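Heads up, one of the protein chains got dropped from this complex, but the rest are sitting where they should.
In this document, chain identifiers A, B and C correspond to the written order of the chains, with residue numbering beginning at 1 in each.
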Amino acid sequence: MDESERLIRVATLGTPTGPSPLPLATATGTGRARFVTEDVWVRNRVEVAREGGPDPGDEILFEKAGPRERLFFDPASTKAAVVTCGGLCPGLNSVIRSLFLELHLGYGVPEVLGIRDGYMGLDPAVGRPPIPLSREFVSRIHTDGGTVLGSSRGAQDTGRMVDFLEREGIRLLFCIGGDGTLRGAHAIAEEARRRGLPIAVVGIPKTIDNDIRYCTRTFGFTTAVDLARQVIHAAHTEATGAPRGIGLVKLMGRDAGFIACGATLASQEVNFTLIPEVPFQLEGEGGLLAALERRMDEREHAVIVVSEGAGQNLFGEPAAGGDASGNRRYHDIGPLLKGRIVEHFRTLGSPVDLKYIDPSYIVRSAAANTEDSFLCDQLARRAAHAAMSGRTDLVVVGLNGSFAHVPIPLAVERKRQVDPEGELWGAVLAVTGQPAWLGG
Amino acid sequence: MDESERLIRVATLGTPTGPSPLPLATATGTGRARFVTEDVWVRNRVEVAREGGPDPGDEILFEKAGPRERLFFDPASTKAAVVTCGGLCPGLNSVIRSLFLELHLGYGVPEVLGIRDGYMGLDPAVGRPPIPLSREFVSRIHTDGGTVLGSSRGAQDTGRMVDFLEREGIRLLFCIGGDGTLRGAHAIAEEARRRGLPIAVVGIPKTIDNDIRYCTRTFGFTTAVDLARQVIHAAHTEATGAPRGIGLVKLMGRDAGFIACGATLASQEVNFTLIPEVPFQLEGEGGLLAALERRMDEREHAVIVVSEGAGQNLFGEPAAGGDASGNRRYHDIGPLLKGRIVEHFRTLGSPVDLKYIDPSYIVRSAAANTEDSFLCDQLARRAAHAAMSGRTDLVVVGLNGSFAHVPIPLAVERKRQVDPEGELWGAVLAVTGQPAWLGG
Amino acid sequence: MDESERLIRVATLGTPTGPSPLPLATATGTGRARFVTEDVWVRNRVEVAREGGPDPGDEILFEKAGPRERLFFDPASTKAAVVTCGGLCPGLNSVIRSLFLELHLGYGVPEVLGIRDGYMGLDPAVGRPPIPLSREFVSRIHTDGGTVLGSSRGAQDTGRMVDFLEREGIRLLFCIGGDGTLRGAHAIAEEARRRGLPIAVVGIPKTIDNDIRYCTRTFGFTTAVDLARQVIHAAHTEATGAPRGIGLVKLMGRDAGFIACGATLASQEVNFTLIPEVPFQLEGEGGLLAALERRMDEREHAVIVVSEGAGQNLFGEPAAGGDASGNRRYHDIGPLLKGRIVEHFRTLGSPVDLKYIDPSYIVRSAAANTEDSFLCDQLARRAAHAAMSGRTDLVVVGLNGSFAHVPIPLAVERKRQVDPEGELWGAVLAVTGQPAWLGG
Partner (left out) sequence: MDESERLIRVATLGTPTGPSPLPLATATGTGRARFVTEDVWVRNRVEVAREGGPDPGDEILFEKAGPRERLFFDPASTKAAVVTCGGLCPGLNSVIRSLFLELHLGYGVPEVLGIRDGYMGLDPAVGRPPIPLSREFVSRIHTDGGTVLGSSRGAQDTGRMVDFLEREGIRLLFCIGGDGTLRGAHAIAEEARRRGLPIAVVGIPKTIDNDIRYCTRTFGFTTAVDLARQVIHAAHTEATGAPRGIGLVKLMGRDAGFIACGATLASQEVNFTLIPEVPFQLEGEGGLLAALERRMDEREHAVIVVSEGAGQNLFGEPAAGGDASGNRRYHDIGPLLKGRIVEHFRTLGSPVDLKYIDPSYIVRSAAANTEDSFLCDQLARRAAHAAMSGRTDLVVVGLNGSFAHVPIPLAVERKRQVDPEGELWGAVLAVTGQPAWLGG
């Protein structure tokens, strides 16, 4: 082992001792698929400097996720629960379904509860009672968007939620949600530990923006990019169907422009991509309006994509307030851009025909595409494996093509963003042909 | 012939004498597909009263559209032009393509011009020069939304447009657009007649709202309903994915609610459909808010679809102004409904989680679906036949499963609307379960 | 009433006397959607000869379908059953769902049974017991292809089926299937009449081939054309992606080429369409192979679509046997064409690269598209209305844009086919550019 490596273990409830009922081999060379052993790790870094390159810095290795040969919980006497929180995201039903199938059919866990309406359902004072999941109930849900359990934003009282888990005898809790939800899951794990309750709390990060650290791809993201690409195509069709047409599309992406960048690269029809990580100016020689003028002069149409969190510098003051999930509120950049662009060209005497599209919930409510269906199934089953082995206070993530365990506090420490000096943004610049800097 | 029947002939430029080059039979019983003869008519009415029913009133019969055995124009010396006007509508490229193919490959017309940017392109002072259409140019355009020719709203000077046609020697002009466009086409036909120019002006009605009289189905409509249904499904997913969720969708439909009704019936997921033809109130025992309260109490979620032209009575004064096409401006009913509903339930102390979706240009810019692709091809080829036979100042329409010629002035006299006493609206009431009357 | 008109009434069980619970108006002019009155009829013919045209012959008028003011059955004491028979067809679940909703929510019929596996489920000796339908059961089924009730081919003993209906007290039986199924439904209606049982038997024709007489469009057809168009596009892509490429697609259509014609017109990418109604030869100057040679010389690629029932004349003897539904077996034209074409060009010394696609069950199992979803809902609700009014031994059909009742014996007397002298085939010739006659 290299000196500069850091191995990250997640918390456990105790030593796993019981045998796994899964029909897997315990050793290589048998010709049969095998359990994951404890000595295998997943690297966080795929690219490294060699031959005189700069010092690569410390490297982090995470536990490889997957089925273990020894279990902490006895499946026959274990009760599980699943909760989905926050805004909709493609794939929620697939995650619910595969969690149930792996726990019930794979391990033989007799009862898996579906908690209703997010964390509200963990507090009987405010929420509806859970649904006992069954093979019939989950049979076809994976082809639908949304969540059959319902969801809600916002936190609930940790003590009351753990009271509920204790009273119901729930030993495995799967929390699917964004960083607010995961912080709540961490609090539940902490409180359970404090009370001496052997409850495994396992999260699956849900962020359509794909902005979780140590997580190459969150579920729902590629479906969102699929839909975004279709909307961009609509905007492009409108832009080219009218004299001096401009299509302006607002996409999701509060703090991270991954959806905007991904959709730009997949659609190949965007001329300006504006993301939160790269501030821009409207006015001035180097600003967006001047660049857009040049584009309109040359090609007579343009397509602009803007992340919802981009361009907040163009508003005088930060927007006040936030939503129930604790997300900071943003000014609405779409209408501002629309107004300023239309006004600019009218003033110039060469008006444009701008069409503004805000697809909003059309994206969030979509059914998981093929890639996300695959990903949801794989994440959910590995979450079941992690919980059954007695791990807790962790998330299961897809990392560099493999799957790993990451402690919740590390995963939510800060968000992942598009690197303005990195390859992804470089690729966006190449595809759009936009100036590297839309400065003032 | 029944006394009460009225046979409607369209205008002609003269007697067709030349033989058609199309490889069709001239008589029945040959086993080969045939030309349409002049003695066949298409009924406007499919349903009739018999056995003591009320007097059905006058019946209108239109000329059956289709290829004629005799032509007015000699294909080899005829020049044609196609223009697309107004907002985008699925199928425009299919119409352009099939017009070209029928004229060029079917009849042997050597030159077909694609006029750029709507009527602007007929006036060189304001528009770009036309594109000569070719087999390569149109080869794959039918799978794209939008219009390869560009489009624009608004009228141009009739005299200058006819000057252009005269100067260019254009003998067939195909105008694809809404009622404003068709009125412009009529003016061109009139002016050409006044000047003694043998120019055939043939329209194909383009209204995504499907609100042209004597026209069962306009192209683009079923594609619009397709898209609308998908958006309604998104709204339904959002409504059921949150506690007390409401999905609110604004659809196209300025004066006619056909898209809203069609999408309601196809999706089966709408609880309230609001259209321009059926005024409604928000407040009061019989109003929308009270009905929505009952729905939320019973089922905890709801989906509402509103046509953009519905509920204008809820605003104090008519909206001022209009667009370049001369369409009256409407107040934006979507945000009003959203605001009033959210406020109403907040005041009641049982807040709802309302998601508002305005798909706007996503629908207009879609590529034609299968049904519309078929329809566009059939309309376009019959428009070519009508023009080649010397007919003018007419539109080609799909009528009761057949195709017919309708004089432009008759077609644009007034718009078609959903009959609040009719079957379609009755079907919407049955499917939504909404009260027959959302009165005050 | 015209002397030459023939009004077709369907059979009834007796005079309807009870009031309908549906919230519809009983008269025009009230501003509310209304019941259908008995004096309204639907014309079979939309096109008529006038002004010296040939005598149009007798005209048939059918009862207009829809909700009646008076019912024969008392909803509260009526029990209904639905059965789906034969091969899969897009829309079956929509029909089941809307039948249930109209009967249960609209009329208040307390119990609607879903018969399993076609007519097998009406004979307990061979079939599984029925499923009592419920709001939860049907809630999301309309977005899935197939049939939740299962289906099977073939007849069952009429006496035993009527025994079952009698014993179960079923008063309304809805049979969804092809002509074999409808003949079975007729036999059930006859037997019930013979036994003096007041059972209303109402059929909804199910033929993906769209080949039922007096029925403009059967459900599932446009979805089939949608899928067929996609497959043709695949074949076109393959044909143009290889030197001297040919794409050959076999589509459904045993006795009628409507799917092949519809898909040809919608796709615009077919060069030869071969249907059962228009025999063709392979060899000889006017045969397919010679025409294909010319096409390959000119354009270097070609797309051919063949209905499964086309070209049976090319086989020496009729194929022996048939399927459980009593359908005549056909020789498999696809591989024969493939073999002969490949061999022909190899012999000529200019081999082709032929790709053969048989989409088969991919089409039959598709979920209903927008148009078919609409159609299924409308047919199913009208079937419920017809049964509740005491009508029996009929099918509900879409006819010229309206909906009508047709006695089963008349509907299944003989099949509808593409008219080789008609407009549809003429349109196919125009779009493909194929010779009017691929004779020997």
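The criterion applied here is as follows: a contact is a pair of C-beta atoms (placed from the backbone, for glycine too) under 8 Å apart; a residue touches a chain by one contact, two chains touch by 3 or more.
Keep in mind that what you see is a predicted model, and the values were worked out from it rather than measured.
Only one residue in the set A:A189, A:A366 or A:V431 touches the chain that does not appear here, and it is A:V431. Chain A meets the missing chain through residues 1-2, 5, 7, 22-25, 28-34, 36-43, 45-54, 61, 64, 66-67, 94, 97-98, 102, 105-106, 142-143, 216, 222, 225-226, 229, 233, 262, 265-268, 369-371, 373-374, 377-378, 381, 399-402, 420-423, 425-427, 429-431, 433, 435-437. Although one chain is not shown, part of chain C still touches it, namely residues 88, 117, 120, 144-147, 150-152, 230-231, 233-235, 237-238, 240-243, 247, 355-362, 364-366.
Just so it is clear, only the chains that are shown with their structure count from here on.
Look at where the CA atoms of chain A average out and do the same for chain B: the two points lie 42 Å apart.
Residue positions of chain C with contacts to 2 or more other chains are 143.
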